[in-house]
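Yeah, one chain of the complex is gone here, protein chain that is, but the others are all in their spots.
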Amino acid sequence: MSDVPAAAVELELRREREATEKTFVGFWVYLMTDCVLFASLFAVYAVLHNNTFGGPSGYDLFHLPYVLLETFALLTSSFTCGLAMIAAQKRDKRQVLFWLGVTFLLGLTFLGLELSEFRHMVLEGNSWRRSGFLSSYFTLVGTHGLHITIGLTWMAIMAVYTWKRGLTDQVRKRLTMLSLFWHFLDVIWIFIFTIVYLYGKIGV
Amino acid sequence: MNALFAFDLLGRLGWNQFPTNPIEMGGAAAIVLGLLFVLGVITYLKRWKWLWKEWLTTQDPKRIGVMYIIVALVMLLRGGGDAALMRVQQSISVGNNHGILSASHFQQIASAHGVIMIFFVAMGLMFGIINLVLPLQIGARDVAFPFLNATSFWLFFAGMALVNASLVVGDFSAAGWLAYPPLSELRYSPTVGVDYWIWSLQVAGVGSLLSGINFMVTILKMRAPGMSLMKMPMFAWSVLGSMSLVAFAFPILTVTLALLALDRTIGTHFFTGGAGGNAMMYVNLIWAWGHPEVYILVLPAFGIWSEVVSTFSRKKLFGYTTMVWAIWTIVLLSFTVWLHHFFTMGAGADVNGFFGIMTAVIAIPTGVKIFNWLFTMYRGRISFKTPMMWFMAFVVIFTIGGVAGVLMSVPAIDYQVHNSLFLVAHFHMMIVGGVVFGYFAALTYWFPKIFGFRLHEGFGRLAFWFWSVGFLTAFVPLYILGLMGATRRLDNYSASLGWQPLFIVAGIGVALIGIGVAFQVVQLVVSIWQRDQRRDLTGDPWNGRSLEWSVPSPAPFYNFIKQPVVTVRDQFWADKQSGKKPMQEYEDIMLPKNSGLSVVIAGCAFLFAWGMVWHMYWLSLLMIFGIIITLVVRSMNPEPEYRLTAHEVEKLENARKRQLKTYEANV
Partner (left out) sequence: MNKQTKRILTAAFVLFVGIIVLTGWYLSRHTIPVLEPAGPIAQKERNLMVFGVLLSVVVVVPVFTLLGAIAWRYRESNHRAKYSPDLEGNRILETIWWCIPTAIIAVLAVVIWRSSYALDPFKSLSSSKPTLHVQVVALDWKWLFIYPNQNVASVSEAAIPVNTPVDFEITSDTVMTSFWAPQLSGQMYAMPGMETQQNLEASKLGSFNGWAANISGSGFAGMTFKIKSMSDAGFSTWVASAKHSKRDLNASTYAVLARPSSYVPPSYYASVTPTLYDTIMLKYMMPISGNTVPVSTEAYQ
């Protein structure tokens, strides 16, 4: 590589930079479309949240302490994801793997708690079949849970990549996108927590 | 949950799902035989390897564009066939004579006609043309994400395959092209028809959304050096506007289809008549996507008109800046008008009034563009080749349809003509006159750039005249019929109403359009046959203005030897005026490697959807894993590019020049 002219190397670097920029812009645009997706689900929830068809409402069903636990798990996982990214910047592979693992476990906890909540409701007869309200609740929260599942899958794959290939440019690029995704899901959860659970409990 | 693990391997599939009446069997036979014919020809010519290597796994947007257009044109034949059947039925089904189609079959055909024309013809032509033209126009070699681009096409193909599969096994939705609930709910549409509708649109819709992201990033990040946004060709601006709409609107469609699917599959109550469902919410959601969708389709067509009019008038586009503003005004406003599709749903005077006013307002930037085009022609030197003739027809038809639209923006007027054939005439004039004619003009205009020879002008003109006269004959009577009380989608009507003569006239119009289509086919065949006489030897057959005309025809797969540097708008025109010749400097070019994984992903998507339609949930689950695994496999490949060295480029260019010399000798 030593006799490659400087201009060619510069060209390569510029191309790499442009490729990275392109990818990030594309990923941001994708995240915005995902935002519209969730916005539509929130709109549906807003329209249907009082359509209990004689059945229980959010006020009857939601347990705020439980939801607080879920929220704590997810928000902490966002923090540990941030720590993983700092470690990635420092090229510290072991730290990345550690914090990624913690994030994964916290995410899994969140998912487990959520699935348990769903299971409890279904077993009591309050499944998505009962009313428009419950349909929209399960779908909004469930779609978020589905995104979390996809995020966890992606996280596991990225952990394997990090372990096998180390913190190459491409691996770090992908980790950045994953963390963007993860933080985005966290933001969506904050909206869910507020609009679904908090508003539901104060009976708005 | 039980169904997932039930060993009900074939779900709802059964022998009774195959068609039994003659017309349906004819349709099924056409699809099956057509497919077998194509597969047979490829096998006979021993071209499977070539097809796989050169076309099916390609990442070259020009080839992807050609594939989109081929699929779209084939679907045009099917959608047109549906239209012809509808016209025949409505011409003869009067009083006790219920025509050749049962009511349910007629309604399926009507629904399929709309779905095919919008999702597979219009969207297909649009994405096809954008793929062909956009990278060249902005001086790029490719789109931002070539693999995603290919995947989008194959998802589109999978959606198309599903719609056509519905002709062979099962039935299609009979609930209209937008499948309003509660009619589209399980209770009133228990067969697979609506499920086919949901999943073919969902799969194709994901492809569209990915393309929207792709082309947005392409325009924002991959323009040639020196090409600021305000130096881009107007077509590129219109694509940017349209793709922004795609990014914002398609997720709404994804959600709406998913919710209807949930209602039909796991018993949710989003849109059911009772249990807390809200069918009006569906109408709002689907049109919150649906209205931007029509602007998604028409904006690139407007961009095409800007290119065509300025090229064939040999003049700069009049009012470039205002045209850009008009595009973005339309983009923004298109999200504020959706309720005009259901003024009659009883929202109340204030809501109706607001949306009515916004609808009227959006007519302003649209109308302004027409004046800009007219004044581009003013003091130009207008050559009336086929693309320009399509433009003339567009102005006439679009204006008439636009007037009808402005009338309907007044809620109190709309109360009378909503859902009548008056409405049908209006939107066909906008979509056919605006979108389809625009895409036809684009096909003629850019054909030489992609294939290296021009289309036969004479047959093009014949096709144009039959299309235009036929279209007016087919749709002007519909305005009258609407005012006479004719609702859309009727499979029978009373003789005393006196509607039959008008339906017959409309039927004649469709026949004329059919002749027009026949001439388009003839044009293609003859042009290919006579291609040596029609070679485009210069790469610039129309005396064009933008960068795509600066490369030879057919455009090489790497587009440019070296990315051009841009300093002004219409750079190529300026270069021609100043006598500047293109440089012959060669450099190494990085190009994406072919990949069959896009086909695999789409195949998995098709089978996933198949499983959902037929309740073979084990298959759908398996296919989800298939897609995940394919994506992981794709991600393992760190450098899906290959290097075309400068030396190789030089060799290719020299070979091309030698080829040109033989063409010159033949002409």
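Just so it is clear, A and B label the chains in written order, and each chain counts residues from 1 on its own.
Note that in this section a contact is a pair of C-beta atoms (placed from the backbone, for glycine too) under 8 Å apart; a residue touches a chain by one contact, two chains touch by 3 or more.
Remember, predicted model here, so these are calculated numbers, not experimental data.
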item	value
Residue touching the undisplayed chain, where the options are B:31, B:84 or B:183	B:183
Identified contact with the non-displayed chain, of B:378, B:625 or B:642	B:378
Among B:221, B:316 or B:461, the residue in touch with the chain that has been omitted	B:316
Touching residue (missing chain; options B:409, B:444, B:595 or B:620)	B:409
Absent-chain interface as seen on chain A, which is shown	53-54
Touch residues of chain B, complete complex, unshown partner	102-104, 107, 174-176, 180-183, 185-188, 269, 272-275, 279-280, 283, 313-322, 342, 344-346, 348-350, 352-353, 356-357, 360-361, 363-364, 367-368, 370-372, 374-375, 377-384, 392, 395-396, 399-400, 403, 406-407, 409-420, 480, 482-485, 487-494, 497-498, 501-502
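Quick note on the criterion: only the chains that are shown with their structure count from here on.
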item	value
Cα-centroid distance, chain A relative to chain B, in whole angstrom	34
Contact footprint of chain A on chain B as seen in their complex	144-145, 209, 212-214, 216-217, 220-222, 247-248, 250-252, 254-256, 259, 262-263, 266-270, 272, 274-278, 281, 285, 590, 628, 632, 635, 638
Touch list for chain A against partner chain B, complex	15, 18, 21-22, 25-26, 29-30, 32-34, 36-37, 40-41, 43-44, 47-48, 51-53, 128-136, 138-139, 153, 157, 161, 170, 174
